[in-house]
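Only one protein chain is missing from this complex, and each of the others stays in its spot.
Entry: chain A
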Amino acid sequence: MEVCESSKVSLREFGCEQNLLSRPDGSASFVQGDTSVMAGVYGPAEVKVSKEIYDRATLEVLIQPKVGLPTVRERSQEQCIRETCEASLLLSLHPRSSLTLVLQVLHDDGSLLSCFLNAACMALMDAGLPMSCLFCGVTCAINTDGQIITDPTAAQEKESRALMTFAIDCAKRRVLMSSTKGSFSVHELQQCIAVSQKASEKIFQFYRDSVRRRYSKNL
């Protein structure tokens, strides 16, 4: 049960580039170690009549895998991300319009869902959509020794006993979404949430730095 106090609680080097595609209204690529994801946002735009919601915008999230067509796994991830975005976006400001968020996997080396979330947030920011708060994704793995590893690689994910991904908002560090795999105790869950909240501070600081750099005059 006694966990932590280990060097494994670290985040891999991460990077982000915004506004790298010309066609979408907002785009970003997010890199965590070797895991890289590209995101593009279109909207607010015209909505199909069948998808129209009379008092808010319709958000559609699409995940494009690297090989082949999207499967059930991608669909469930799409849903996780959509619900997180819906919670932070102020959709009621754009009734009867559509927002499309497309996420393309560039390389999967673990913590893919959290990378999706981070890329999505950066792209939404780039598109200039009104949001009540920013969000970020943190993945924690609990290995067989009971140690918590944040931002695990694919190899670490494979060896882990449990894997949890949380979306955390920047205003009050609340958990917007959680997706877990494997078995763990209530105590471990709370520990992972606490670790993720800590990690989120680093990521939000990174968001802040990159946006500051973007709107600065010099490099």
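Throughout what follows, a residue touches a chain if its C-beta (ideal position, glycine included) is under 8 Å from a C-beta of that chain, and two chains touch if they have at least 3 such contacts; residues count from 1.
We adopt the following convention: contacts and distances are computed from a predicted model.
Chemist: One chain of this complex is missing from the view, so tell me which of "ribose-phosphate diphosphokinase", "Exosome complex component RRP45", "Eukaryotic translation initiation factor 3 subunit F" or "DNA sliding clamp PCNA" is its UniProt name.
Modeler: Answer from the UniProt record of the missing subunit chain: "Exosome complex component RRP45".
Chemist: Among A:A45, A:L93 or A:A171, exactly one should touch the missing chain; which is it?
Modeler: A:A45
Chemist: In the full complex, which bits of chain A touch the chain not displayed? Write them out.
Modeler: Listed in rising order, the touching residues are 2-5, 7, 9-24, 27, 29, 31, 33-34, 36, 38, 40, 42-43, 45-46, 62, 64, 66-70, 98, 100, 102, 104, 106-107, 109, 150, 186-187, 190-191, 193-195, 198-199, 202, 206, 209-210, 213-214, 216, 219.
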